[in-house]
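A single protein chain has been omitted from the complex, and every remaining protein chain is retained in its original position.
Going by the order they are written in, the chains are A and B; count residues from 1 in each one.
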Amino acid sequence: MKEAPRAAWTRRDLLGLRELSAEEILSILDAAQGFADISTRSIRKVPTLRGRVVVNLFFEPSTRTRLSFSLAAQRLSADVLDFTTGSSSTVKGETLIDTAKNIEAMGVDVFVVRHSAPGAAAILSRNLEAAVVNAGDGAHEHPTQALLDLYTIRQKLGRFEGLHVAIVGDIGHSRVARSNIWGLLKLGAKVTVVGPPTLVPGRFAELGVEVSHDLDAVLPQVDVLNMLRIQRERQGTLNFPSSEEYTRLFGLTGERLKRAKPEVIVMHPGPINRGVEIAPEVADGPNSVILDQVAAGLAVRMAVLFLVSTGTRRDPPAQLPGVTSPGEAS
Amino acid sequence: MSELLIAGGRVVDPARGVDGRLDVLVREGEVVAVAPDLARGGSYERVLDASGLVVLPGLIDMNVQLREPGRSADETIASGAAAAVRGGFTAVAVMPNTEPAVDDEAGAEFQVLQGKRAGKAWIYPIGAVSRGLEGKALAELAGLKRGGAVAFSDGDRPLRSAEMLRCALLYAKMLDRVVVQHPEDYDLAKQGVMHSGRVSTILGLAGKSAASEQVMVSRDLTLAELTGAHLHLGRISTAGSLELIRVAKHKGVRVTCDVTPHHLSLTDEAVESFNPCYKVDPPLRTQRDVEALIEGVLDGTVDAIASDHAPHSPEKKDVEFQFAPSGVIGLETTLGVVIEHLVHGRGMPLTRLAELLSAGPARILGLPGGSLAPGAPGNVTVVDVDGAWTVGPEFVSRSQNSPFVGWTLRGQARYTVVDGQIAYAAEPAPAG
Partner (left out) sequence: MPETILDGARLERTIERLAHEVVQRVEDPEGLAVIGIRRRGVPLAHKLAAALRKDRGADDGWPPLGVLDITLYRDDLSMIADQPVVRRTEIDFDLEGKHVILVDDVLFTGRTVRAAIDALFALGRPARVELLVLVDRGHRELPIEAGYVGERIETERGDRVHVLLQEFDGRDGVEVVRGGAAQ
């Protein structure tokens, strides 16, 4: 009967993994474990958030993340509202804050926010009473995606300490990469980010990860390969010349996978560009845990919606790090 | 006859090598005499007791945006002129990025006229270099000069074409005027909204590298050297830019530069709050850059400090960081930030303060003032160097987008005297 005590969750928002402690991250993963069981029961629903309202405030199209959050909320018996618009520009001249405050006035308890601007969730957290869950803000953070990745890694490999994880792709523009980097580093894993230097700036080394531009050299060392989606619309720009060339250098083919450890797990946040960053035989092969990730996403999002609903702590308006306060410089 | 005696203060006037306890007599809008104990020698129409205060030649802010014509909800010439005297400035040079842009004689004349109507700080238009600020064809620079323009600039839009800048420098040289350029290479800066560095990497915000400024500084210095014209580089923000300018000055290139108070006191780490009040152009840089700028201010490489006052009403700034317009207001905080950080924080002498905020801008733009010589304009700023005050949240400016709200600063204008009249007094001026 092991009941390891964990620091209780007290936050009202989930804005990113950078601000969380290792204990807080593990407390979410533990809670998610409890919620994963619910999906296996005859009645796959609990009354926990009965009478609560969760709104999906999505300013970017994202069917899968929105569905996952909706189902998670419904399994907790919350009422779910969807506010989806294709673009992040203000709707009819209304600002983000005004839009959210209007919806909040209907009696919303939790906002799930997807937006193209980094910091959008943080701005709402400062302006709303309701809890705020970041479902992706620009290239900044996508905490629930990273949490479900972590959950899957723990489920498959049972640990983080000493693991070596490669994240491959357009790291510079990726919120998934950033959230994964924070979570993995806090939990004791080693992280290498891989891709062409135009997509993987060397400055990422300052975050505590290794930077590599040679996938073949990294492959034999890693326990986890997280293959990020390549935005085809970036090809032919200055970022990379063509998706064919990208695949030749950084695509995970069956042939290339032979260089990796036999037990390596292959992850992908989806949606997959089959044949670009990952070959079909790898995506569907024995090392792939891509569908486990999707299932984990539901459990993690149930846990997050539950935890922020119980939380009360909201950080005061940011202390201003780096502001040289008067006289201090002397 | 109007007559004002500023008595008993410490007069600091680096242009004349003056630093001592003196009285300043201003009559009919002109400085008449600066001498000890004038107060004892007779009776005057009006006497300001400046004992314990510092008396400086009227401060000049050589880079402000006042939004008139076009965006009077953010600021007008009248509200900006009132904010200026509140901050100790007796004169301001106004960037042409209004709507429409100030790119002809009539536009410049309009701003001068509005400034006279406001009757607070003097308003000096800076005319556009290119028609409509489009960077394609030269504006009528001679006409702008006739209309009152004291310099030429495309404001916050750098001249992308090297040939355009070369021609502008030559033409401005003929007119004995300076070209003010805000150096930035658009291709390298891309869609950047903050400094490209560790913090932008963490936040996922697009960055503008230090190189995006330095590449342009290099190019511009080459053209200044080529033409022999006077080039002024505004709001320099990186250690590298300053180094390039230092070398060019050493070689004798006719270049001057200014920095802003926020680039002397804030770093890119402030952006971690995602608060758009820290979104400025050029972006807030690193602590290393701040140190280098302060070094340049102290050693004389930097010729002036200018506020880059950029008012935006709250509804424009209260949005996502990347969608917010760049710029902060600064007219009312520049003096305090500079005194707090540099005079108190770094032991900068008051003579240097007077050079950076008065003599320097006057020399760069060829303006009267910048000194309290007899015959100079009766523009005087009386400063309380030690009195602490808290910034904001209310401002005289129509906009409140200051990054310094809540800061406690030592140093503020006690009296701002324009044309021999008290245009601003921190407390009711004594009668008589």
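Following the convention adopted for this analysis, contacts are C-beta pairs under 8 Å (C-beta built on N, C-alpha and C of every residue); 3 or more make two chains touch, one makes a residue touch a chain.
Bear in mind that the values here come from a model prediction, so they are computed numbers and not experimental data.
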Chains shown that the absent chain touches, full complex: A
Among A:W9, A:F58 or A:F111, residue touching the chain not depicted: A:W9
Options A:D30, A:D98 or A:E206, residue touching the unrepresented chain: A:D30
Residues of chain A in contact with the chain not shown: 1, 3, 6, 8-9, 27, 30-31, 33-35, 37-38, 41-43, 45-49, 52, 76, 303, 306-307, 309-312
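Everything that follows uses one rule, which is that only the chains that are shown with their structure count from here on.
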Residues of chain B touching chain A in the complex: 197-199, 201-205, 265-270, 272-275, 287, 290, 294, 315, 318-323, 340-341, 344-347, 407-410
Chain A - residues contacting chain B, complex: 18, 88-90, 95-97, 115, 117-120, 122-123, 137-141, 173, 175, 178, 201, 203-204, 206-207, 317-318, 320-330
